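A single protein chain has been omitted from the complex, and every remaining protein chain is retained in its original position.
Just so it is clear, A and B label the chains in written order, and each chain counts residues from 1 on its own.
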Amino acid sequence: MEANKEQGLAEIRKKLKELLVINLNLEDIKPEEIKDDEILFGEGLGLDSLDAVEIVVLLQRNFNLDVKNMTEGKKIFYSVDTLARYILENSKK
Amino acid sequence: MVISGMGVISACGKNISETLNTFASGRRNGSKVTLLETKLKYPVFEVKGLSGSDGEAMRTLELAFAAVKQALEDSGLEDKLNDFRIGVCLGTTVASQLNDTDFYREYKNTGSAPLHSVERYLKGNLAEAVSGKIGASGLSCTVVNACSSGTDAIGVGLSWLRADLCDIVICGGADELNRVPLAGFGSLGVVSDSLCKPFDKERSGLNLGEGAGVIVIEKEEICRKRGKKAQIFLRGYGLAADAYHLTAPRPDGSGLEAALARAMDEAGIKPSQVVFVNAHGTATPDNDLVEGKVLSRVFGMGLKFLSTKGYTGHTLGAAGGIEAVFTAIGLREGWVPQSVGFEKADDVIGISPVTQKTVISGQYAISTSLAFGGNNSAIVIAKG
Partner (left out) sequence: MNIAGIGVVFNRGRGVQSLEKALEEGWVPPEDSTYSVPADTLKDKSVLKEMRRADDFSKMACLAAYDAFADSGLGDGVKSSLGIILASAFGPHVTTFRFLDEILDYGDANVSPTIFSHSVHNAAASYIALALGARGPTLTVTQFAYSFHQALIIAQAWLRERRCEYILVGSTDQCGTVMEYICRQKLRLAEDGKIKPFLFSQTPYAVPGEGSAFFLVTEGKTEKRYCSVLAQTVGTPDMYLLDSDGMAGDEKCYLKIAKGGIPVASYTPIFGSMLTVSSFSCAAAALMLKKQRHYASPVQDNPFGANICRLTEEKETESVACVRHNCGIERSQITLKR
């Protein structure tokens, strides 16, 4: 079961990285160069508030998930990994 | 410069008199969207029963025509336009965009589409259309500075008069409720699901609205020559850029502070002489925090201020024009309404708007506008 979960998480992380690069127009970085625990805002990828709301749309369109408010969003959007875990956990429901 | 005439139309009312009644009652005319079909359930502030619309001109133009008509009547200029060099400077967002969904849908699906909405757009440059309708022969210019367009159009009008390019300028702004900003601002997460609460601790975003606000400004000697009594004046204007971010305001508010400083400098006044401020106050977490802190820093904790967006919604390009009228009538009538929607103080902002109808006595007031993209504008209006 754990192995399945890990595999699912890995697939989601891979897809997320591709979506982030394309949808946020990240230049000079390929999806495979983004670390699994890469911090999204501030340090790391250096995303900003406009990227945050774009990620909300990205989650809706690609994973059918709604983020209710940005306070909730702050924790979920901390890193690639936290975002992937959120997607995995909420996709099961 | 003299403000010799004013006109306004919004969800508050179709003219100044109706607006004052709404202000006095504290009534909020927000409702769900009826002007277009949408799944979005945000409350909005629509102008109900806009008369005189034949469907040919864009709704923004009809709103502008209504406000301009009032302003010209108020200024006594309706049949005297040929005697003067009349400039028209108006702000908008929606009317400047080629964004007709039906046209684009058909073009996208079939590769071609009838052009009547394009023709309407090409005849619909706001200032040009108003200038043509009233038969004005002076300069015309449409300002598209997002949410500060109306205030900035008034600023341009002031510049024209100072440069002696016009004798009289009709200026302000107009915008209609439209799917593009409704969907767009919604996607930015800045629109509230309930009626907006400007400067409130629990504010959760703006409500969109529509309307038009127009003032007629002219040099004192022209006004005197016309035999029109001068009571209300436009004394100063300031505009400054944040140069910070496309959608978020500069956290230290230095752009707004610079705009306020310039406007007061032009008016030759100190902050202590300002009796109230009609704030931009959109009820978004960011705007109200930045603006509130700047207002308390510049004017002190005792400042009387309000946001009228609790009554009108955020009317985008029209906001500056509508709020200029509201500021002028506040000074003229000697009172401002409660800043409706506000209930609980936000300690982080540190300053709160007026919570009831408030008597105003004094000479100077300010209206501020902060725009998407980081424009900050302020105008100083004076009585007597």
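Throughout what follows, a contact is a pair of C-beta atoms (placed from the backbone, for glycine too) under 8 Å apart; a residue touches a chain by one contact, two chains touch by 3 or more.
These numbers come from a predicted model, not from an experiment.
Q: Looking at the whole complex, which of A:24, A:39, A:65 or A:88 touches the chain that is not displayed?
A: Going through A:24, A:39, A:65 or A:88 one by one, A:24 is the residue touching the chain not shown.
Q: Among B:24, B:243 or B:348, exactly one should touch the missing chain; which is it?
A: Looking across B:24, B:243 or B:348, the contact with the absent chain belongs to B:243.
Q: Check the options B:182, B:206, B:298 or B:382 and report the residue that touches the missing chain.
A: Going through B:182, B:206, B:298 or B:382 one by one, B:182 is the residue touching the chain not shown.
Q: Which positions on chain A touch the chain that was left off?
A: Counting only chain A, the missing chain is touched by 24-27, 50, 53-54, 57, 60-61.
Q: For chain B, which residues lie in contact with the unshown chain of the complex?
A: Residues of chain B in touch with the missing chain: 38-40, 93, 96-99, 101, 104-105, 107-108, 111-112, 115, 118, 122, 125, 127-128, 139-146, 152, 156, 159-160, 162-163, 165, 179-180, 182-189, 239-247, 254-255, 258, 262, 371-375.
Here, only the chains that are shown with their structure count from here on.
Q: How big is the gap, in whole Å, between where the Cα atoms of chain A centre and where those of chain B centre?
A: It comes to 39 Å between the two C-alpha centres.
Q: Considering the complex alone, what residue numbers of chain B touch chain A?
A: By the definition above, chain B touches chain A via 187-189, 245-248.
Q: Inside the complex, what are the residues of chain A that reach chain B?
A: Its residues touching chain B are 48-50, 53, 56-57, 70.
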